[in-house]
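All protein chains but one are shown in place.
Should a chain be cited, it is by its letter among A, B and C, assigned in written order, with residues numbered from 1 in that chain.
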Amino acid sequence: MKMRENIEFGTTIALWGQCADRFLSQGYKKDTSFKEKIELISKVDDMKGVDLYGDWDVNMDNVGEVDNVLKEYGLKAFIVTADVASLPEFGRGSVTSPVKEHRELAGKKIREAIDIAEILDCPMINLWLGQDGYDYSFQSDYLWGWQQIIDSISQAADYAGSKNIKIALEYKPREPRTHLFTASVTSMLMVVTKVNRDNVGVLIDTGHAYMAGENIAESVAVCSMNDDKLFYVHVNDNYKVWDDDMMVGSIHPFEMLEFLYWLEKTGYSGPIVLDMFPYREDPLGAARESVEFIKQMREILKNIDEKEIEEIMKSQDAVKAMNMIRKNFIRNIKT
Amino acid sequence: MKMRENIEFGTTIALWGQCADRFLSQGYKKDTSFKEKIELISKVDDMKGVDLYGDWDVNMDNVGEVDNVLKEYGLKAFIVTADVASLPEFGRGSVTSPVKEHRELAGKKIREAIDIAEILDCPMINLWLGQDGYDYSFQSDYLWGWQQIIDSISQAADYAGSKNIKIALEYKPREPRTHLFTASVTSMLMVVTKVNRDNVGVLIDTGHAYMAGENIAESVAVCSMNDDKLFYVHVNDNYKVWDDDMMVGSIHPFEMLEFLYWLEKTGYSGPIVLDMFPYREDPLGAARESVEFIKQMREILKNIDEKEIEEIMKSQDAVKAMNMIRKNFIRNIKT
Amino acid sequence: MKMRENIEFGTTIALWGQCADRFLSQGYKKDTSFKEKIELISKVDDMKGVDLYGDWDVNMDNVGEVDNVLKEYGLKAFIVTADVASLPEFGRGSVTSPVKEHRELAGKKIREAIDIAEILDCPMINLWLGQDGYDYSFQSDYLWGWQQIIDSISQAADYAGSKNIKIALEYKPREPRTHLFTASVTSMLMVVTKVNRDNVGVLIDTGHAYMAGENIAESVAVCSMNDDKLFYVHVNDNYKVWDDDMMVGSIHPFEMLEFLYWLEKTGYSGPIVLDMFPYREDPLGAARESVEFIKQMREILKNIDEKEIEEIMKSQDAVKAMNMIRKNFIRNIKT
Partner (left out) sequence: MKMRENIEFGTTIALWGQCADRFLSQGYKKDTSFKEKIELISKVDDMKGVDLYGDWDVNMDNVGEVDNVLKEYGLKAFIVTADVASLPEFGRGSVTSPVKEHRELAGKKIREAIDIAEILDCPMINLWLGQDGYDYSFQSDYLWGWQQIIDSISQAADYAGSKNIKIALEYKPREPRTHLFTASVTSMLMVVTKVNRDNVGVLIDTGHAYMAGENIAESVAVCSMNDDKLFYVHVNDNYKVWDDDMMVGSIHPFEMLEFLYWLEKTGYSGPIVLDMFPYREDPLGAARESVEFIKQMREILKNIDEKEIEEIMKSQDAVKAMNMIRKNFIRNIKT
């Protein structure tokens, strides 16, 4: 099938970091500077830009320096992530915190991400409401929580819109809380519909979608049929239970293949961005393997007759689907 | 808190049947007649009506007889379920079947359910698209499938509307397929929004919601904030992995308690309907235990000061929430 | 690596049947005769034998006829499965049923399977205690249940041993009950150790192992390190939540690759037997795709230097492992 040329790859910065967890809060690896990380990133073929996480990677004080480093290595800022999940103040929620001051701080941090994006000439921010949820029965007034989310995003959208910046909303069903409000692609599309702003859309993280029980290819299609509201994608793999943030295609290669097919079919025009957390792996190796995997799969898709795929989907014949995958995807030693 | 008086309980008929599965397709129990089942149902306190499954329980030929039996035992027809999941023709989908004749048959079966509902003076039909989904990668054209669903439901809504009948859409993430299209409360609300008919709303089956990773109380709230689109509820329990259709409250009693609280808080006015599948249990005992459980929990809620609950939710304090549950819900021997 | 030549493939008979479930208890397909099924099976390359399920496929009355049909088509009886899960009498358990007569019937059915195996010159029976478990808290005396299992298997082992027949014990965590006693590879190995008979070992069904949260390659290794107690394997794939019984490698191809590697490495000498349930698929196509998939993967393994794999495992370097898989397993269009 016809594949978009010159696809851009990106990466989060956290991929290249210490990778802490609750058992090793000091991290599995030694810390490195932002510049050292960017230098490593620049060594990956076709890597064109980065996701910058607010506070972790960039803030109003160091944004000039960040900009310089990115330019030095020829990388773009693809997205700036508002830091509404990684400050102690947000431990019990950001825009849905029970503490008014913390809700206000959340608004401030979102606007800050927009300001930083503007400075970096970055077209989009990422909003992941990773602490906005609940854990126990009777702990939360759901109606109030949802209203807070819709109102806060609406306000952020207006502020971002005034600077011609888009907001990509990232959903996830759980972690770090047992229940997050914006938990699935359709719950996020509900938010997008209610907020009803041109500059607000969805970010699909394939691992989060797996956790939510979704078929990632269908998630792309569902965004597409809602006013083409897919704004950004994060790719990684996991065992569908937790956000393992593993190398792309390592567990579910065929689902990734179909995801790439649907990105193409629905005209997704943004970058493909690695969001992995290689606790125990060399980040450069993990990133390279993931990019090579995706490129190899895109070559395979390019080689397949789109008509054939469409005929199979029309027939809904699973045997034909598997035969097509096997013949095209798996190496045939004998041939 | 103030609880609605004279709540009505209902039950599916399948609860009282043979309970087959793929290992025992002849069923775990002996077959009984419709009348025998209704007689048993009438023995459960506060049972006021039944769900009738198309073909399994009722069809255009026996509808008069069914009506007579229900009247004899003083039970209402709460809902008629369109049979779009249990005929061999629908094995590969109903409104999304690859076979045109089967899609047409699906439309016919939906209209038939509406016609039967009209005859029985039943205000609502249930539409569960239980075979409309997919199992393998590249098996399905998601855009086409979703469009079929929206178009089919729109047409059904118009037909039902002409007879003043409502359609309650039941979602479920999987079984009998590994992926169903209408998989979660927000995916179903997306359908409801797109269909945009007054007489179309959502049916929450608590077990299906658990399978979808939902907190069932939040699911009620989310329907409420979408134009009060909760039309009907099915109750049962499971281990959140599969649709075990177990006795109400047997595994997750506190989540059921919170569900009942939110039904009340959001003004749900329909019946509470048992949809269990007691493969190995006496149906009369299983139904009675479930009804008694719900009644006991509603008494407990009645006894709690709503202000207290609202204060806890406002504080988002989980310790207070658990303390409130423990003190009110769990028997205290020492007192 | 060096791969065993002349590997034998097998299949359950149920794969070729009507594939019923609780929504379509009449099955998704039309029934066919045993002979028709065998004829289809014989059309799959390298298919050398079948699994016969007691009562469903074979009984003391028709065993002669079954033998004739198998011989006519040149297929062996690889295993006979004792029917302790598919009679209404076993709905509440077989060897752990609360009803003494049903426990005795279970013993009888096991002996019957052994007798049938003897007649068919079949070296092994399969014992899957699929109804022996529980669903609710306080429903079961676990100590009594486990003792029943150990005692029953010990008796069966002696009876089978007297006829020089082996017993392969198949584990599964759930379905048709929410909890089965013999739920995982190590729980089954516990039984094997306690029973302590030469002719008793484990049957790994890859789908059941996935449901149990196992890595199927490790499960093979764990059997190997327990006196080489892996007696038999069933292959299929699923989404790790339920026993979807899908085509081999369709979801988790790399885990299947590693499984095949470990079968070879640990010297497994039995057949590779398809145990799928293609509800909506053509069985011949599904079986052929699965066999071709396995053969293609075995060719790939044959082509890999075992030393390389061993070095990677010694280094525990995941990037190297993924690189090895990608380079060897996935088709490279550019080359």
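Note that a contact is a pair of C-beta atoms (placed from the backbone, for glycine too) under 8 Å apart; a residue touches a chain by one contact, two chains touch by 3 or more.
Source: prediction; values computed, not measured.
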Candidate in contact with the missing chain, chosen from C:S25, C:S140, C:S250 or C:S290: C:S140
Candidate in contact with the missing chain, chosen from B:L15, B:L263 or B:A286: B:A286
Among A:W144, A:Y159 or A:Y239, the residue in touch with the chain that has been omitted: A:Y239
Contact with the hidden chain (one of B:W56, B:Y73, B:Y159 or B:F329): B:F329
Hidden partner chain, touching residue among A:T12, A:S250, A:T266 or A:N328: A:S250
Contact set of chain A toward the excluded chain (per top definition): 19-29, 85-88, 91-92, 130-131, 135-137, 174-176, 178, 238-239, 241-242, 244, 246-247, 250, 277, 279-280
Chain C, residues in touch with the chain not shown (by the definition above): 92-93, 98, 134-144, 146-147, 173-174, 179, 183-184, 186-187, 189-190, 193, 212-213, 215, 217-218, 221-222, 224-226, 254-255, 257-258, 261-262, 309-310, 312-318, 321-322, 324-325
Interface with the unshown chain - residue positions in chain B: 239-240, 247, 249-255, 280-282, 285-286, 289, 292-293, 296-297, 299-300, 302-303, 317-320, 322-323, 325-326, 328-334
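Just so we're on the same page, only the chains that are shown with their structure count from here on.
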Whole-Å gap between the CA centroids of chain A and chain C: 39
Sequence positions of chain A contacting 2 or more other chains: 254-255, 317-318, 322, 325
